[in-house]
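Of the protein chains in this complex, all but one are displayed in their positions.
Chain lettering (A, B, C and D) follows the sequence in which the chains are written, and residue indices restart at 1 in each chain.
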Amino acid sequence: MLEVRDLVVNYGEAAALRGVSLHVAAGTTASLIGSNGAGKSTLVKALLGMQPIASGQVLLDGEDITRRPAADRPALGMAIVPEGRRLFKEMTVRDNLRLGLHHPAARGRSDNGIDLALDLFPILRKRSRQLCGTMSGGEQQMVALGRALVSRPRLLVLDEPSLGLAPIVVAQVFDVIETIAAQDVTVLLAEQNMHRALGLSEHGYVLADGQIVLEGTGEELLRSDRVRSAYLGEQ
Amino acid sequence: MFHAPRPAVRGLALSAAAVLLLTACGGVVKDDKSADDRVAEIPDAELVAPIAGMECAEGAAPTGDPIVVGGSLSLTGPLAPTGTLHDAVAELVVDWVNECGGIDGRPLEWKVIDDQSTPATVTSNYERLIGDKVDFVMGPYGGAATLAGAGPVTRAGYAYPTATNGAPDKLIGENHFPAWQMGGVDDPTHMFDAQAQTLLDALESSGNPPESAFFATAKFPTTLSYRGSVVTALEGAGTTIEGDVEYDLGTTDFSSIAIRIQNADPDLVYLGGIGADVTNLYQAFDAIGYEPRSIYVSLPAPAAVAALGDKADGMMISSIYEDNPPLGDTPIARYFTKTYSEVAQRDDLFPFVETQAAASLAAWQILLTGITEGGVDNAAVIAWLNANEVDTVVGKLSFDGFNNYGIDINRVAQVQDGKRVLVWPEDVAGAELDYNP
Amino acid sequence: MNALRDHALWRQFVAVVGCAVVAVVVVPAFGSDFAIAFGFQFVTWIVLALSWGLFSGNTGYASFGHGVFFGIGTYAAAAVFRHSDAPFVVVLLAAGLAAGALALVVGLAVFASSRFSGDLFGLITLAMAFVVVTVVSNVAFLDGGTGVFVREHTVGSWAGSSTSHLFVIATGLAVLAAGVAIATSSTRWGSALRSIRDDEQVAESLGVPTYRYKVLTFVASAVLAGLAGAPQAIYLGYVEVGAVFSLNIPLLVIMMTILGGITRWWGPLIGAATVVVLREVLLDVGSPELSQIILGAALVVVIALLPHGLSGAIPRRRGARRVPALEGGAR
Amino acid sequence: MSLLRCHGITKRFGGVKALSEVDIEVTAGEIVGLVGPNGSGKTTLLSTIAGSLPVTAGTIEFDGRDITRASAHRRAHAGIARTFQVPRPLGSFTVEENVATASMFGRHATGRTAALERARGVLDAVGLAAHAAQEVGSLTLHERKFLEIARAVALDPSLILLDEVLGGLNPSEAALGMDLIASLRERGMAVIYIEHNVRAVATLADRMYVLNQGQNLANGTPAEVLNDPRVIEAYLGGPVDA
Partner (left out) sequence: MSVSSLALAQTLLNGALLGCLFGSIALGLSVKWGHLGVADFFHLSLTLLGAYLTYSLVTELLWDPFLTLAVTVPAFFAVGVGVQWLFHLIDAQPFTTLLITFALFIVTESVVSMIWSPDLLNLRPLLSDGFTTSIRLPEPLPQLAVQPIDLVALVCAALMVGLAAYTLRSTRAGRAVQAMRQDAAIAETLGVRVLPLTLAVSGLAAATAAVAGMVVSLRMPLTPTLPLQWIGIVVVATMLGGLGRPLGALVAAVVLMMIQNAWSLWFPPQWAPAVTFGVLFLFLALQPLTRIARERFTSGRTA
């Protein structure tokens, strides 16, 4: 479904991604793991059109979408849960969720997508009129997930959904991701928390210094020592 | 592409429709042509020389070096409405003189520089004109500008005729020839006393002098000084001052002042307002459904008074000239009235002659008389003018007394049947004051 | 002061003094009265533009209140003239102090919170103008609304006797302003100010006491503008609120500085020169409105095409310096 | 005798608690590593120590004085220097002017000429001498990172806060950087060192603190910390019932 070929992204003169290739099959879940600074977020941003790409290609269902503007992505069935959530903090939960339905393809669709999201996160239902800026980190992450889900994307990209969350909330978040993954949605999960991420992935990629250093099935990677050294820095 | 605006555009259309419904009370626009009709009523007039001592040689094109008169006027900025009026009169006079064959056969030329309503620029503008060797200068409009221009003009030994000079109560010099004279000043801090006395005399002439008065004055040098004199004069005559407030220049909402007035309900409302203040005050009166028993307005914009229509009937206005006999019934005045209405209409200005336009013409008449009698020489012009009387459209002027202010020519006009007419003093009055608060 | 040992800066300052001396000698001797009057206004604008650049240009906090400081100086001078027989030096000091005191009060309050930066700072200084106008026009000691006649109090004095004397005084102030501008070019003071413009948080972390520098420089900038108000009061002869606090003044000052550019200390100077000369030339363009339109349109074009102004468009010897365009307050 | 003592540092942003009751102590002349997974509050802690962010609760003592409410520049004068994770050079300054600004206003403030001289010395030490007169815009990432260090060093601090100064550098650049950090200790400066490369930190640090969820998770020698199962769990994500 999603294919990335030789992606290179630079920040000024510094290379952030040095030729990354990966492939996510339709309906599967893939993890992108690595310590922070490895380039996970950059890759996610590049996929979503939020980051200029120096060279390489991004293909969705075989179609080259490398240069399509970010605003086109939701109509293609892509959605993102960005790093640090990045909610619209001065808007209510419900309004944040509604924005997930902004793109033209979702136009005219009723609010039942929102109800769906509220069903996934019952706590949000009674807080639907609260401003997001006043919520706790865990609640905010749920809104961010919900915002991505209301448009019923075919490909969901998550960037560090466990970031800065209490363990119990992390568990909840991953439960939700698992539910989503089970519903025929293709998921690309960029995550530092490798046990959790690989635990629910068919396939995993380990990113270090802007390159894929290792790939394999989730279980293979979980057992590999090299993952651990990639994380903690190689000597 | 523009998905976003649609609901709002729809809303705008809706709102417009709703407002239309709201005011669906007959024709929105009056078929009001009265102003144009009145312009059309101005009788045709024959070409005469612009000053008494000059022959009009019609058709004799002037030749030779032009006599250049330079001036600085506020053609842009807040003073521009009046500044452009003075510019229009200057152009009119120059054309007029040249149609009459010029001065001693030499054409007259007008050179104006814009001072953007900034006094600092007035000074350098006159320096520049004098540096360019203009033959004469004409003063600017407004008190601050007049004083700012006085320095270089006096130093260079030029005559300094001014149309209106606002409130500079300090001496400019023997070369100063104001057309709007404020005579009878012995104490410079009371320069408006004579004017205030004129108003008092006018009110008393009606037999019903006001027993109470309310003052509302704009924060503006001239209006404040004038107000001070009138308060003293009225108090001296036994009038109770019910209220005396000042307001900021540019105030558009007069409702609290209107309510204060309504509460006091005085015999006389004194509005020391300039420009459009009178319009805005009447709008506030309208809003509360109040009609003042009588009102006197100093320095209103003529267009603002005219715009009040019937409501202005009975309003008293400070003035030095209105288009009525005896002053308005001379050949010169008739010709000026006619040509000015044409020029003003062309320039989108108020098309009738009143204080400002008349003062402007008078200033030119002073200068032209000086040139005709003294020759093209500033020293001679200054000497002649200081020694003689000049016959102008606003009356006979002499240049003596404090600040060369001569006699006091401030008068009281009243709107009667939609027309402004001088009502006091008696020697220039075209009608009797109708005052019965 | 370390700057005193910097030879390049000294040379610049000496050059400025030299130019000023030549101007003071040549203009009154050979120039017409118009040239002197024009020259006076010319140097006054230079003082205003340089002093605006001193604070707003260097720190990026764009002030719309510079006309207020100039006007306060004018009114303070007028008040001293009217209420005392003090010599001109006292008048000058009073003008500078009055403006400086206002800036101190405003500066201490405004810079205390980081949220009053950017356009919010600009608008607070604009609001300051409205408040000051209301106060001056209602307080009889200063004005009270009728305007103040200055000429009668200055006729006998040296300063009031001739425009060329005013020109000398204003030129002196311009030298002072240029001196201060040079003192904030490549100096410790300048480094502090420009580090605030570039990144206030970084400046703090490097030990720059940003609050103190902002307040003091704001005051210095206001004092210079206030000083320029003293000869202006004499020049006008009669001061009234409408003209003295005209909003055109801060606008023109900002226009001049942006046009000249803030990259180098003399940017405001050439900006002021350009605008003043352009304005004078445009007076002959035919229609006065048209000249205003041309001036406004020229500003739009310059802002759009030369974000660093005229001085920024001239390349430096060592390759062009990368300077952020004035953004009104670093965050 | 501890140089820096932070007690009960708590920092809230709106509804989010970024730090809660964090304690940290640094002795003069030691390198203290500060690690923790992404979002654990390392940079926030650094900012509160440097004075860029006010704390919600807690106290910070430096050199025996309470500096909890002191402004950032006072802390700089007292001897605390910091670097920024994403380099923030002063854009309108040259490289040496950037460094000289720190000397001019730092602990031992000097005039401009002396500061420029000192700046050149510092640039020499970090290997940027050749770029002294350049505009900062022309620097590469690693040069910018080193410039951050140089600027901090030029303050002549007794404590220097390094925020991921090696992030994004290639191995040879990173090695240079580690030498540089080690040399700071030799100059008598204490260092709080944040890096995502835990091994790099462990190599240099005398002691390490681990933050997780904005709280102290562990501290001790690098060996102790690296073998602490809680730490590994925090980094890699532990079993589901964590």
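The definition used in the following text is that a contact is a pair of C-beta atoms (placed from the backbone, for glycine too) under 8 Å apart; a residue touches a chain by one contact, two chains touch by 3 or more.
In this text the structure is predicted, and so the values were computed from the model without any measurement.
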item: Contact with the hidden chain (one of C:S32, C:N138 or C:S162); value: C:N138
item: Candidate in contact with the missing chain, chosen from A:R73, A:R127, A:R152 or A:H203; value: A:R73
item: Footprint left on chain A by the chain that the document does not show; value: 48-50, 69-75, 79-80, 82, 84, 86, 88-91, 95, 98-107, 133, 137, 147, 151, 164
item: Residues of chain C (touch criterion as defined above) contacting the omitted chain; value: 62, 109, 113-116, 118-120, 122-124, 126-127, 130-131, 134-135, 137-138, 145, 247, 251, 254-255, 258, 287, 289-290, 292-293, 295-297, 299-300, 303-304, 307, 325-329, 331
item: Positions on chain B contacted by the hidden chain, ascending; value: 1-9, 11-12, 14-16, 18-20, 22-23, 25-32, 75-78, 80-81, 83-85, 219, 243, 245-248, 250-253, 255-257, 259-260, 262-263, 275-276, 279-280, 283-284, 286-289, 301, 303-304, 306-309, 347-350
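Operating definition for what follows: only the chains that are shown with their structure count from here on.
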item: Per-chain CA centroid nearest to the all-protein CA mean; value: C
item: Distance from the mean Cα position of chain D to that of chain C, given in whole angstrom; value: 42
item: Chain A residues counted as touching two or more neighbouring chains; value: none
item: Per-residue overlap in chain C, given as positions that touch at least 2 other chains; value: none
item: Interface residues, chain D side, partner chain C - complex; value: 50-52, 71-73, 76-77, 81-82, 84, 88, 90-93, 97, 100-102, 104-107, 109, 111-115, 133, 135-137, 151, 155
item: Residues of chain C touching chain D in the complex; value: 1-3, 5-6, 186-188, 191-192, 194-195, 197-199, 201-211, 318-319, 321-324
item: Chain B - residues contacting chain C, complex; value: 75-78, 113-114, 116-121, 123-124, 127-128, 130-132, 143-144, 147-148, 150-152, 155-156, 167-170, 219-221, 224-225, 246, 248-249
